[in-house]
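Structure below; questions to follow.
A protein chain is absent from this complex, but the other protein chains hold their places.
Chain lettering (A, B and C) follows the sequence in which the chains are written, and residue indices restart at 1 in each chain.
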Amino acid sequence: MTKLDQSSSSGANGSVPVTTKKDWTSDQEVRWCPGCGDYSILTAVQMLLPELNVKRENTVFVSGIGCSARFPYYMNTYGVHSIHGRAPAFATGLSATRPDLDVWVITGDGDALSIGGNHLIHCLRRNINVTILLFNNQIYGLTKGQYSPTSELGKVTKSTPFGSVVSPFNPVSLALGAEASFVARTHDMDRKHMMETFRRAHDHKGASFVEIYQNCNVFNDGAFSQILAKDARGDNLIPLVHGQEITFGENKGVYMTSSGSLVIAKKGSAPHGSNLLVHDEHHMDPSLAFALSRLANGPYSPTPIGVFRDVERPEFGSELANQVVDAKESRGKGSLEKLLHSGVTWKVD
Amino acid sequence: MTKLDQSSSSGANGSVPVTTKKDWTSDQEVRWCPGCGDYSILTAVQMLLPELNVKRENTVFVSGIGCSARFPYYMNTYGVHSIHGRAPAFATGLSATRPDLDVWVITGDGDALSIGGNHLIHCLRRNINVTILLFNNQIYGLTKGQYSPTSELGKVTKSTPFGSVVSPFNPVSLALGAEASFVARTHDMDRKHMMETFRRAHDHKGASFVEIYQNCNVFNDGAFSQILAKDARGDNLIPLVHGQEITFGENKGVYMTSSGSLVIAKKGSAPHGSNLLVHDEHHMDPSLAFALSRLANGPYSPTPIGVFRDVERPEFGSELANQVVDAKESRGKGSLEKLLHSGVTWKVD
Amino acid sequence: MTSETHTVETQSIDRVVLRFAGDSGDGMQLTGDRFTESSAIFGNDLATFPNYPAEIRAPAGTLAGVSAFQVHIADHDILTPGDSPNVLIAMNPAALKANIGDVESGGVLIVNSDAFDERSLTKAGYGTNPLVDGSLDGYIVYEVPMTSMTIEAAKDTGAKPRDAERSKNFFALGLVSWMYSRPENDTLEWIANRYKGKDTVIASNVKAFKAGHAFGETAEIFSNSFVIKPAHLEPGEYTNITGNQAAAWGVVAAGYLSGLQVFLGSYPITPASDILHELSKLRHHGVKTFQAEDEIAGIGAALGAAYGGALGVTTTSGPGMDLKSETIGLAVSLELPLLIIDVQRAGPSTGLPTKAEQSDLLMALHGRHGESPVPIIAAMTPGHCFEATIEAVRIAITYRTPVILLTDGYLANSSEPWKLPDIGKFKLIEVNFATEPNHENPDGTKNYWPYKRDADTLAREWAIPGTPGMEHRIGGLEKADGSGAVSYEAKNHGLMVELRAKKIDAIANSIPLQEVDDKDGNAKTLVIGWGSTYGAIAAGVRRVRAGGNSVAHCHLTHMNPLPSNLEEIINKYQKVLVPEMNTGQLSSVLRAKFLVDAKSLTKVEGIPFKAAEIEQAILSCIKEES
Partner (left out) sequence: MTSETHTVETQSIDRVVLRFAGDSGDGMQLTGDRFTESSAIFGNDLATFPNYPAEIRAPAGTLAGVSAFQVHIADHDILTPGDSPNVLIAMNPAALKANIGDVESGGVLIVNSDAFDERSLTKAGYGTNPLVDGSLDGYIVYEVPMTSMTIEAAKDTGAKPRDAERSKNFFALGLVSWMYSRPENDTLEWIANRYKGKDTVIASNVKAFKAGHAFGETAEIFSNSFVIKPAHLEPGEYTNITGNQAAAWGVVAAGYLSGLQVFLGSYPITPASDILHELSKLRHHGVKTFQAEDEIAGIGAALGAAYGGALGVTTTSGPGMDLKSETIGLAVSLELPLLIIDVQRAGPSTGLPTKAEQSDLLMALHGRHGESPVPIIAAMTPGHCFEATIEAVRIAITYRTPVILLTDGYLANSSEPWKLPDIGKFKLIEVNFATEPNHENPDGTKNYWPYKRDADTLAREWAIPGTPGMEHRIGGLEKADGSGAVSYEAKNHGLMVELRAKKIDAIANSIPLQEVDDKDGNAKTLVIGWGSTYGAIAAGVRRVRAGGNSVAHCHLTHMNPLPSNLEEIINKYQKVLVPEMNTGQLSSVLRAKFLVDAKSLTKVEGIPFKAAEIEQAILSCIKEES
């Protein structure tokens, strides 16, 4: 019988072998539709991992159910394809007991925001040490095309043949409203941006939340084309870079007006009294990050991408581990013997 | 066999008899602990209802489980004490099929934000026509004192004897992040403010969300005393009034700085370039309302009360009803006969 | 291809089982559906079995990606989609490999020979080409270069070759339509309709279809075409219907029959989603549908609607049933009508989402904490889903109780010609909302007691919001008998548990006596089945009888309560055989209730029984008869 010492963080201490994308690729045939945006996300992750100084055996991908949720099968790491919506819950227990592991959560817009919405917001609030990649294709792919919580108002799908009558969530706003300490957005057409965003998310201590605009070419093709078509990107992607003024396209920028609202304007023609905003990821107050998330009500007009928020706050697993250490120190390490004698006892002879 | 015509909104059209608080009070003995804040909320609602021009038979209170969830038993209206966390789901089906009813959802911080978090945010997003009163006592009352999603970091309870290690939700921020069209906060020490807030919530078309600071004098006594103690209120409650400058206490106000952050300052000593904020409930962009919700990270420092946001957007039940009307118009009213013949048919003789 | 016409004989046959198989992307379900529909209109009896492997799209050409559609057409009434196909149409090597094992020996294989290149063979896991290595010697093989002929046929349509190629399923359909003498025009019209607005697609599909048809007629490789005469079905008007569609229509019909507004709260899940889709289309019938955030909200909203006096319905499959269990318990306690449709799929957990199983019966009976009995109905055939749904709603409304309707993935997607029911034959479902106070207080005032019961049905009197003077509060806590006030009293709880159980048991008084099919009255072995195994069991029984033996068959639709005469029936037979697509769930119920040594025949492979399997099992029972 072999017992593994789970407390030693072999990931951080042991020497990490040099790997390539291939080492992180499992032998399973990838089963997404040809042309699906999931492929490029997979590639970005498989290309990033060799750069992260982590070991395969200390890496776990946990997913729910959905097309995106097949992701773990394609990674040559530990992986769990759990049940619909519950990946954050599963990952919480794993991360809380195994701080030595790198835990990634792979989820879809239905998985994370419909059935799994509660686990997601609590995972963010608690700042569980996991990296959450939300593949947002604004549709249910796996179940063949029903609308999702990110589908636009009026969307016609199998379950809404007369058009959906409800407004979508803005995943970034929701995450910020749920106290998330790391919130970012990227998209499946830009591998470099994905890799950089995932790296930042991975390196963040606590829960990291990344919304990825992902094209489902079978059930929702072109959902993002208004902003992601090659020639649309310049005018429609607003890159967020910490410490820099928020500008994009031709001379456009994001301004804070004197009444406290954000507007997009050309340099020079911004409203009187307004200031060009400088992006501050590390602001403890999430209000500005939230305001940025409201610039666009979906991928149909200029939309910020990059890291909205990255702040430090207590992370669940470490805090729990600290309580164990502290309690052992203050009350003495427990033993079965001590446990049994911890109440009032009496002897009968 | 009597069939009720469910489409006629007797509440709005029929003449509404004059009632008093007593008419809205059921014959059930109230079973909360003496001194519980729930009593004053009950009174506020029972005093408000006679003023709302609604009928008892068209009023339904739906609750989940918790001390607060006993509320419906004390109202002489229709009422359902459902299961833990699910009141918004139940109310959704009721409201969507019975637009003639006034549906109130009574819930607690555990009921609404822990087990029921997902239903809550989706109910808000969908703008279901319900009025949600969240009794936030920052504790689980009914199960005798475990911490809740609004309990402060470090809270010592039965389930966190070493102190909680997670940050609470800010219910107002969460609701705004979930696209809520009406968001307000009030407290159990001010009947007038409660009544006014509930009235506004009731009159709003779509989902209204009201957080009520409620004292649980048995398991979390004094949770709000830092801001609600009689002598603390002036300096710690920031009343939000639409169209007015946000000021409170002695000459204090809420300012928007030039870098886009909100600060509280004395008049005259506000940061250079900052503006005293004028409250606009009806701003479609929820960013400022969100920023206001971040002024305090819990009831321990100056906290806005009143209506944060009140905007109009499509309401689920009406939209659904419209689709039915439209479809009947465009495709002709259905019948069983038509249904059976709607596919390809052939005859065998 | 020559244009000269050679003569082929047209032979009359009584039945054939065809299976179309290809890549998930090849449109096999569509092809099968279309072939089915034209056969239906032609007047054959038929049964279908779509079988797609996975929830996701597997890489083209792999075994994992194979999708198949089996259809059985006949000139007489048939019961199943057939045990083994007589004809397999295989669009690529993977489709051949995945399906060849099922084809009858000596059967016909029509293969798309263009697809048998090196790469595709390897992908399918063939070491050598089966078309040349002799491994298909026991079959009649027709190699047809479908891809190239399709591209050729479509070359004038303006479609790019890559797009044109996608019409090859219509080539296959054309060929098979010729072989089985199906009328061409239906299909041509259908194509024009379905692809309206996409002219190039219409053109290339039409060209491909005609080319396939022509190929059969002209190429000298087919010596026969066949005709299968219309079946002598009961006179009436027919439509072809799947189980999911029939269930959806059943819901709407029950809405009309009860006069209640229909509200569906549901969350998508295979293989139940099509009920949601179908009902979502029916706004002009006044149907409101709501795609909830999850299954709990789906049933929660349905129950809320029911509380308001609507016909509340929720639809799901296994994993969703797990999640609904707490709310079903609430509905039991509130005593409100609610229809829960569980389209069973293979479990446990995510299991095999597209495969059928009957493994949720015990969950339907016991899958909630506490003593919370609910009635259970099971549908037997695709068309029967309609009636079974109405019956479930009748019980729900009459007895104020949630009812679970069990169908499964096989019924859901399979279709059969379904005779449109005579609307007059359905009884109205009486709702009887309470509108007057029913209790007199000691002081002479009157009020409404929500838990006063009808003496016969034990159903409670039900008043809905909006009714003046009937305001009341109910919930999931135990209620005092009659008044419905919260009660923690010990004896009252015992009484309420008993009343709830008795009410469900009393339903047995309103359901038909169980029928037994015991042709000659000589049978000593009784086969008891339930749900979708009906066709296979009845077919197996026919075979046994055709072999000169006697056997009786009882097929249950009311799973809880069981028909009141079932025990009596069972006691008449020496042997009881219970075939189920699970590990013996009904069998254990019968054993516990009637202390009968029921023998289980189980198959838990995600696919239906074959008639032959049933036949064998019956014959072994018969052998053991004393």
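FYI, a contact is a pair of C-beta atoms (placed from the backbone, for glycine too) under 8 Å apart; a residue touches a chain by one contact, two chains touch by 3 or more.
This is a predicted model, so every value here is computed, not measured.
The chain we do not see here touches A, B, C in the full complex. From the options C:Gly476, C:Gly535 or C:Pro563, the residue with contact to the unseen chain in the full assembly is C:Gly476.
Only one of C:Asp45, C:Asp360, C:Glu416 or C:Asp518 touches the chain withheld from this view, namely C:Asp360. Set against the missing chain, the residues C:Arg162, C:Lys425, C:Lys491 or C:Lys623 yield one that touches it, C:Lys491.
Only one of the listed residues, A:Leu101, A:Leu133 or A:Val307, touches the absent chain: A:Leu101.
Listed here are the chain C residues that touch the chain not shown: 53-54, 64, 317-319, 321-323, 325-326, 329-330, 332-334, 342, 344, 346-355, 357, 359-360, 362-363, 365-372, 475-478, 488, 490-491, 493-494, 497-498, 500-501, 582-583, 588-589, 591-593, 595-597, 603-607. Contact residues of chain A toward the unshown chain are 1-4, 6, 10, 26, 28, 55-60, 62, 65, 72-73, 75-83, 86, 89-98, 100-101, 118-119, 122, 320-321, 323-324, 326-328, 330-337, 339-341, 343-349. Take chain B: the residues that touch the chain left off the picture are 29-34, 65, 67, 70, 81, 83-85, 114-115, 117, 140, 142-144, 146-147, 149, 158-162, 218.
In the analysis below, only the chains that are shown with their structure count from here on.
Taking the mean of the C-alpha atoms as each chain's centre, chain B and chain C sit 43 Å apart. In terms of their C-alpha centroids, the spacing between chain A and chain B amounts to 29 Å. With centres defined as mean CA coordinates, chain C is found 39 Å away from chain A. Among the residues of chain B, those touching two or more other chains are numbered 118, 122, 320, 323, 326-327.
Within chain C, residues 283, 293-294 each touch two or more of the remaining chains.
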